[in-house]
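Every protein chain except one is present and positioned as in the full complex.
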Amino acid sequence: MVTSNTELAYNSKVEGEAIVTRADAVINWIRTNSMWPMPMGLACCAIELMAAGGSRFDIARFGAEVMRFSPRQADCMIVAGTVTYKMASSLRRIYDQMAAPKWVIAMGACASSGGMYRSYATLQGVDRIVPVDVYISGCPPRPEALLDALMKLQAKVSKERSSKNLLTA
Amino acid sequence: MATEFAFPDATAKNATGEFETEKMSLSMGPSHPSTHGVLRVQMELDGEVVIKADPIIGYLHRGDEKIAENMTYNQFVPYTDRLDYLAPLANNMAYAIAVEKLAKLEVPERCQAIRVITAEMARISAHLLGLGAFGIDTGAWTVFMYSFTEREKLYKLFEELTGARFTTSYTRIGGVARDVPDGWTDRVNAFCDQFLPILEEILSLLTRNKIFMDRTVGIGVISKEDAIAYGLTGPNLRGSGVAADLRKDRPYSGYEKYEFDVPVGTTGDSYDRYLVRGEEMRQSVRIIKQAIKSFPGGDWYAKDARKIFAPPKDKILTSMEELIQNFMIVTEGPQMPAGEVYFEAENPKGTLGFYIVSKGGGVPYRLKIRAPSFCNLSILSKVCTGVMISDVVSILGSLDFVMGECDR
Partner (left out) sequence: MSATTTADITAQIQQQFPQATPRASLDHPALDVPAGDVLAVLKTLRDTHGYDMLVDVTAIDWAEGANPRFTAVYHLYSTTSHNYVRIATACTGDDSAPVAPSATSLWPAADWHERETYDMFGIRFEGHPDLRRILMWEGYPYHPLRKEFPLAGIETELPDPEVAAATKVQVKPAPMAGGPFVASSGEINLTEAEPRAKDESWNEANEKPGA
C-alpha cells in the first residue's frame, strides 16, 4: 500500500501534545521507580536495611528511601530478620493490611528459609505465611545485595500486566 | 434491618461535674518504628498519660540456648554475633573468654589486645547507632545519617579484618580467627583521628539542642536504688550515678593496662544516659589508641591448647598429628573439663553474662545467656507509669536495648 504519510515515529504536528504508549508501560514505570518499602525490620538484617538507606549505598536513588511503617502506605514489605512463630501472626496481619499491588522481599537467610535457626520457635522461611517475590541470601546480605534484589523486583514488576487488573474489582 | 448506632453523649457529665472519660488500651508494636526491633508495649492510657505499661517480649526468641546444647563451643560463635547485633565483636569476645575460663586457658597478649581493639570499635559502632536511633525517636534525622556514615568506615575496617561487615564470628576458643592484616592498626588509628572531631560535631547536634533537651531532661528518671534493684547494667546503670564498670572493677583481657575514665551520670534521666554514651565513645577511642601504641607481637592464639584451638592450616595439611587434632576439634569440639563458670563482660548495652555448665566434652550441657537488654527492659513498666505517651518513645530510645539479645 502506498501512503503519502512519510513521517515515522512521534510527530507533534500530527499527534498533538500527547504521547501514546501502552498503559502497562506507564503504570509499571511509575510503580517500579517509587517502590515504597515497609521495613519489617526484625533482627540483624534490619541494620543492613538501614545501612542501605544510609548515604554510602543510598536506596534513595531507586525512589525507595521513603520507609513507610504504616502498611497502608507501602508497596513492598521487606522482611528483614528472623521470623518467629510468635511474630508470624503480626506479620501476616500487616501483610493483609497492605493495599494491592504489593510485593514481598525476603531479605536474608532467616527470612528465606529460617537461616541457621533450625529450632522450635523459628518459622522456617517467611514464604510459609506470605507469598514472596524475591529472596535474598546472605547473613546478613550486603546492602548491595538488597539493592540488587530491588532491581530484580523492578524487573519483575515491569513485566506485569498491570492494566488488566486496574479496571476489574 | 441495621440497628441504630448510638453515639455516646459527648456532653454527659458524671456526678462530680466532669466529663465522662474512658481509659484506652493501646498496643505499641511489635512492628513499630520506635520500638527498636520487635518489642510490644501494652499500655493503658488515660488521655495522653500512661497508667500502665507492660512490655511483651519474645517476638525474636529463636531458641539460642537450646541450640547451644546441640553445638560445639566453636560452632556456637556465630549465634553470639546475633545476640547484640550492633556490636557482634564484643559478644564474640565475651563468649570466648567465658569458655576459656572454663578451660582455665590464658590467651597471649597479642590476642588480648586484638580483642580489646575490636570490642572498643564495636562499642563505638553500637553507641553510634544507639544515638542515631535515639535522635530519630526524638525527631532528629541528621544524627542518624551522620552516625551511619561513621559506622560505614568501621564496617570497612571490620571487613578487612574478619571478612564480614558486621556479624563477624571472629573469636575462637583460645584465640581469634586470623591475625591482624598488615597496616590494619594504622588504618584504625587514622579512623580514630578523623573520628573525634566528627563525633564532636554529631554530639553538638543534640547536646545543647533545645528540643532534644526538652524531651529528655527530667524524663525517665531511674534512681540509684531502682537501677541496682532491677539489675540494670551498662550506661543505664552509670547514668543513674552508680560507678560500676567491669572493665575497671574486674578487668579482663588486658583492660587493666589501659588508662581510661568511666563516665557516670548524676540524675539518672534520659539526658544523662545520652551523655554517658557520648563520653564512652571518646574513652573508647582513647583505649584503642593506647592498645595500638602498645600492640604486642607474638602469638595470636594459645599455641599450647592442643585440644582446644586448631593448629595452623599448613601444619594440618602436612602433618598427621595436627590433622588428627584438627579432626577431633572440629567433630568433637574443643574439649572442656566438667564444671560451671559464669563470666560477664562489659558490652555496650550492659554486662553480657554467660553461665556455662559443662559435663566435659566439646558440647555444653547448659548455656545461659544473661542479656543486658533483658534486665534493662524490665524496668520499663516502672519508669513509664505516669508519663505521657511521647515520653515513652524517648525513654525507649534512652534505654538503648536490642531485642536480639533480649529474646535470644
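Per-chain numbering from 1; labels A and B assigned in written order.
By definition in this document, a contact is a pair of C-beta atoms (placed from the backbone, for glycine too) under 8 Å apart; a residue touches a chain by one contact, two chains touch by 3 or more.
Quantities reported herein were computed from a predicted structural model and do not represent experimental measurements.
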item	value
Residue of B:M28, B:I67 or B:V264 touching the missing chain in the full complex	B:I67
Of A:N33, A:S89 or A:N165, the one touching the omitted chain in the full complex	A:S89
Chain not shown: contacting residue from B:P108, B:G175 or B:G362	B:G362
Interface with the unshown chain - residue positions in subunit A	85-86, 88-90, 92-93, 96, 114, 118-122, 124, 128-129
Subunit B residues that touch the omitted chain in the full complex	57-58, 61, 63, 65-67, 69-72, 75, 101-102, 104, 228-231, 233, 242, 244, 249-250, 331-333, 335, 337, 339-344, 351, 353, 355, 357-366, 368, 370, 374-375, 377-378, 382, 407-408
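Keep in mind that, in the parts below, only the chains that are shown with their structure count from here on.
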item	value
Rounded Å distance between subunit A and subunit B, as computed from the means of their C-alpha atoms	32
Residue numbers on subunit A that touch subunit B, as the complex places them	40-44, 46-48, 50-51, 54-56, 69, 81-82, 84, 86-87, 90-91, 94, 116-117, 119-122, 139-140, 142
Subunit B to subunit A touching residues, read off their complex	30-33, 37-38, 58-63, 66-67, 78-79, 81-82, 85-86, 129, 145, 148-149, 151-152, 155, 165-167, 403-404
